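A single structure is presented below for examination.
All protein chains but one are shown in place.
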Amino acid sequence: MTARPGPHARLTGGLLLWYGVLGGAAAWAVHLIAAWSLDELACAAKSERIAGVPLWQALSVAVFVPGVATVGSLLVATLVLRRTGQARAAGAHDRALERSRMLAVVGVWANLLFLTIIALGGVAVLVFPPCQG
Amino acid sequence: MSTTTSTPPGIGRDDLARLAEHWDEPRSLRAWFTTVDHKKIGRRYLVTAAFFFVLAGLSALVMRTQLARPESGVLSPQEYNQLFTMHGTAMIFLFATPMLFGFGNFLVPLMIGSRDMAFPRLNAFGYWVFLFAGLFMWASLPFGAAPNNGWFAYAPLNQDQHNPGLHMDVYALGLLFLGISTTSGAINFIVTALKLRAPGMSLNRVPLFVWAIVATAFMVVFALPALNTDNALLFLDRRFDTHFFDPGGGGNVLLWQHLFWIFGHPDVYIIVMPGLGIVSAVLPAFTRRGVVGYPLIVLAIVAISIVSFGVWVHHMFATGLPQLSYSFFSAASTIITIPSGIQIFAWLATMMLGRLVLRTPLLFVIGFIVTFVLGGFTGAMFALTAFDQQVTDSYFVVAHFHYVLLGGALFPILAGIYFWLPKITGRMYHEGLGRWAFWLVFTGMHVTFFPMHLYGLFGMPRRVYTYRSDLGWDVGNLISSIGSYVLALGLLLVLIGVVHAIRRGRPAGPDPWAGDSLEWSAASPPEAYNFPVIPRVHSLHPTWDERTAESTTTGATKDRILSEGKRTLFTSELDARPERAAQMPEPSFKPLVLAGVLLVFFTALLLGAYPVAVAAVLAVAATIAAWLWPPRRPDEEIGIAS
Amino acid sequence: MTDRGGVVAAATGVEALTTEEPVGRPTGWWGMVMFVATEATLFACLLGSYFYLRFQHGPVWPPDGIDKPKLLIPLVMTGVLVPSSLPVVWAEHGIRRGQRWRLRAGLAATLVMGLSFMALLVIEYREDLTHFTMTTNVYGSLFYVITGFHGLHVSVGLAMIGWLLAASLRGGSFGSHRHERVRNAAIYWHFVDTVWVAILFTIYLSPRL
Partner (left out) sequence: METTAQTSSRPARRQRRFRPVLPLLSVLLLLAGCSGESPSALNPQGAGAARVNGLWWLLFWISVAVFAEVMALLAWALVFRRGGARVRHGQPVRFVTVAGAGLPFIILVAVYGVGLRDLAALGAGPGRDALTVEVIGHQWWWEVRYAGRSGATANEIHIPVGERVKVRLRTNDVLHSFWVPQLMPKTDLISGETRETWLEARQAGSYRGQCAEYCGTQHAHMAFLVVAQPRADFDAFLDRLDAPARAPQTDAERRGQQTFVQGTCAACHSIRGTGAQGRVGPDLSNVGSRWSIGAGAVPNDAGHLGGWIANSQTVKPGNAMPPQPVDAARLPDLIAYLRSLE
């Protein structure tokens, strides 16, 4: 914390912030495209398997992996929130700090929303047979 | 902000004179065609979109007249089908989006403390293309060749064998043409908001309206390509016998729907989002405080614009896809309600804490809340596949989206018109006229559209040009038709109010509402250069903030006056640190010429004059090449190593 | 700062996390990046349509007795187009140092490679058109529209490169202080290259999977 970060660390930190803000969104996008297209296209081909894997298993992966990525994004956003909160408590008042803090608030909430959507999709995978019309 | 350094006294007369010399455009015909001033272009967007609104609105009135009684013969089915298609297409593409782009064009540079958009010539080009594309589409109506397939133009009814004539060619080409304008406008908003904000306006100090416009612009950038793909493939199918949507040739009709709604659902938010931004911009002035929960509203804007891309299949819940596929979209469509809820309660909290100044703009905001909330309920209902299958494509859905679109876009637009009219024209509107207009519009809107929920549930499908009298739909339809006339009367009063204000309104002064954002610190109407001194922003409500105000008077510095040449300030993306002063382009005919050549191109395609189209493409390339041709400069200036 | 823990700590410290990123890009760069983003979405829609139509179509693809696409010419096309980004990069780096000759030479090289690509495309079409056309079936429609649309983009890219070359040959256009347009055209050209790789995979390789 005390050492000044080098340019590489700064770049990583800057990108990490964006992962915290938009990571859940990206993960959800992957989840949706994968789950929908696997389901619709496999069923259109009258098959409940994809490359030998049962369709419901493939769909579970399409729920689980993005879900984990969203949790990671949520943790990063929370980290930014805490770090900026500590810096604020220590008396720092600069624009970049407040800006990052606001983005972190957005990130925490957005990730919670995306996590909910992915989870509800997961519930549907449990409830429905993959190809029931 | 130390007071020991020598503070330059505000801006001098000579600086003002130089600014006027560099920025003012003469009042001539030539200047009219060549202008690149974002305020003039914004005004043109507003006026032109309002004109298309009148045409689309009159179409609706004729349709309501036809539907007032069962089995009436005001319109033939062919006429009715063209009118409902043009009504929807024009309201969505030629009114709502351009109107809000008009507000954005006028306001974004003013709100962020800039002197123009990032690409002023591209801005002018976007307007001309919008105008030409709108005329291109409406011109088909007198020839009886207007689009006739509904605004979402499902395949295979849009195919040549089911729908001969030019109707759907006009649709495909018109929307492709218009897409050029929308895309270029969107990119311009994004870059402007990223790079031209006044120093100090970091992302946590950006006005909510600007957030909304930028989010809208991002949605346009990523949603419009799907529509363009769809229309390009449609045109190829119709004219060049490809088989994308033709099951006989191995194509698939549902591909059209997927692509259309990948665009179409974000488009709903493309229309509503700037409206929500207007609400957030209007409230502070009429509650005397900032909107509650700024980061939460930013969250709502960002979250809605992203989630809106993943709900498209809820428009296809009756097409018989697997229920599991539906459920992924059902989940997203359900959860997208939450960010909207956050916004509604943030506005309510703002009103419950502030002091309400009940003027016409606030009335329209209240009308917005009532209407949009009702539309939101039915919207959440559509997220549930089982319920959607019962009411989709019935009048229930017509009621729903008119609640959402009139509530979410028209009411905010009207609020915005009254709110910013003093800024745009320099004159106040007549409050009494404004209140009458509000009550007529509000009453007319609900009387027209509320009964549609009912006769939709009672089994009336949408897009029918007539109905039998023995089905119990007569009374509701008659009420709707009467309501539509009341609504039209209210809108006429809005128009009268605007004309009255321009002709007779009393001068408004720079800040009639004691507003919070930067446009209220510019003159009314603003000078060509917007701000004599580009402010240094210290808070979310710069006009209520003394330090920001000081930065343009006693705290004015040379690097923010920038009177040497037509210049404005570029700042960094997130934290708005000053980067450099940039030279802005002079007026030019080239945007108009380019738009005109494109009009020739699309008209030639429509009429099948392909050699002319090829020639037009070459002309387009030549115009762009000339537009961007770099001026010749000495080697030392551009930096050539010898 | 050499151990991993130190790096992680530095990257997750408040200073790193509040670093402004992206930063300092010119307006033209943003404009071109946004334009490329919308164009890329367009190609994503087209390629998505390809897979959608393919998997809705049935097990046999390409249908109606059309052969799987031959790979020789497309691979040569790839070999010509993908490396053509290198001279642009080289040229751009040159003009940033004020070396006009590198700009001219690099652009000329790219122009030649791009034109070769277009010539190969014509050869490829002449071969294919003897077997099937755009109107044969949906496979034909997809094949010609996607490759043709990409060819159109290569042409636009070539027009940009040619335009830059013409402007640089005149002199007084670009130098170490003024090279934004070179960079913007380069971004577009890289985009056209990248899309080709996606098309190669979709149109030519995926039917063999």
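Letters A, B and C name the chains as they come in the text, with residue numbers starting at 1 for each one.
Definition applied: a residue touches a chain if its C-beta (ideal position, glycine included) is under 8 Å from a C-beta of that chain, and two chains touch if they have at least 3 such contacts.
Computed from a prediction, not measured in an experiment: that's the story for all the values here.
Among the chains on display, the ones the left-out chain touches in the entire complex are A, B.
Residue-wise, the contact with the chain that is not shown comes from A:L120, picked out of A:A26, A:V71 or A:L120. Screening B:S72, B:Q390 or B:Q583 for touch with the missing chain picks out B:Q390. Across B:A68, B:I335 or B:I424, the single residue that touches the chain missing here is B:I335. What chain B contributes to its contact with the hidden chain is residues 76-78, 81, 149-150, 154-157, 162-163, 247-248, 252-254, 287-289, 292-293, 296, 318-320, 323, 326-327, 330-331, 334-335, 337-338, 341-346, 348-349, 351-356, 358, 363, 366-367, 369-370, 373-374, 377-378, 380-381, 383-387, 389-394, 439, 442-443, 446-447, 450-451, 453-455, 457-459, 461-468, 470-473, 475-476. Interface residues of chain A with the unshown chain, by the touch rule above, are 109, 116, 120, 123-124, 127-128, 132-133.
The definition used in the following text is that only the chains that are shown with their structure count from here on.
Centroid to centroid, with C-alpha atoms defining each point, chain B and chain C lie 32 Å apart.
Multi-chain contact residues, meaning those touching two or more other chains, occur in chain C at positions 20-21, 52, 56. Counting only residues that touch two or more partner chains, chain A has 96, 99.
Those residues of chain C whose C-beta lies close enough to touch chain B in the complex are 20-27, 30-31, 34-35, 37-39, 41-42, 44-46, 49, 52-53, 56-57, 63-64, 97-100, 134-135, 137-142, 145, 159, 163, 167, 170-178, 181. Considering their complex, residues 1, 6-7, 9-21, 51-52, 55-56, 58-59 of chain C touch chain A. Contacts from chain A toward chain B in the complex involve residues 25, 28-29, 31-32, 35-36, 39-40, 43, 59, 95-96, 98-99, 101-103, 105-106, 109-110, 113, 116-117, 120-121, 124-125, 127-133.
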